[in-house]
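A single protein chain has been removed from this complex, and every other one stays in its place.
Moving on, here comes subunit A:
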Amino acid sequence: MSGSGTGTAGGPYIVELSGVDKIYAGGVAALSRAGMSIRYGELVGIIGPSGSGKSTMLNMIGTLDRPTDGTVRIAGHDIAELSDRELSALRAGVIGFVFQHFHLAAGVPSIDNVADGLLYSGVALGERRRRAAETLRRVGLGHRLDHRPHELSGGERQRVAIARAVVGDPLLLLADEPTGNLDSSSGAGVMELLLELHRGGTTVLIITHDRDIAAGLPRRVEMLDGRVVEDSRVGRVSAC
């Protein structure tokens, strides 16, 4: 079940977290001494009940937020050393996001929603559209280029969102509860698409609370109360 890029011992890590704390205003500790690392090309699931710190973990890995303490390295960059502008550039070039609520622009055709995935990489409009059409065909929506979100099913919308995340060929794809808003058959289709992208070489990180979905993933990281409690690659993690 392991993909093409995983399992190369000693290979470089695309995600490295060590001793990460995140304490929100008001003293709520969303992460405490969390640590994990992900190699290029891995397919990893982060699982845990709601409130366990999964989403905060995703925000850290996606460089949308900075840790209160500890080190986060993404694709070799220590994000503490990067400015907000440089983090934006890192997201534009390296990271793709898929959200539970899709976040598609209403009234905008699929092709333009996907093309926006390249907007902040400085690609010209014609080239953005060309690559968006190509990516939509890749996710099986070649016949839905000019459809607007309200004309698509939930599964199709999530496919559009995935196309937008991968149109710029990111090294790292982060999916936050990608099937959370879908019925089981649409959800299975979306999962199949993510696995397919992983087989193509992309590092894929899926956050889910659905244990059935997690069971199909080669590596699972379990979280509870802001800590990584079990990692199927390294075994049980003792709290430090």
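By our rule, a contact is a pair of C-beta atoms (placed from the backbone, for glycine too) under 8 Å apart; a residue touches a chain by one contact, two chains touch by 3 or more; residues count from 1.
The rule is simple: contacts and distances are computed from a predicted model.
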> Just by its UniProt name, which of "ABC transporter permease", "Protein FixC", "Glutamyl-tRNA(Gln) amidotransferase subunit A" or "Universal stress protein" is the chain not shown in this complex?
Replying inline: "ABC transporter permease"
> Which listed residue, A:G19, A:G154, A:G200 or A:P218, touches the chain dropped from view?
Replying inline: A:G200
> For the full complex, which residue in A:R33, A:H77 or A:H147 touches the chain that was left out?
Replying inline: A:H77
>> Considering the complete complex, identify which of A:G140, A:G154 or A:G180 is in touch with the unshown chain.
In response: A:G140
>> Could you pull out which residues of subunit A are in touch with the chain that's been left out?
In response: 4, 12, 40, 59, 62, 64-65, 75-77, 82, 84-95, 97, 99, 101, 103, 105-108, 116-117, 119-122, 124-125, 137-140, 164, 169, 171, 192-193, 196-197, 199-202
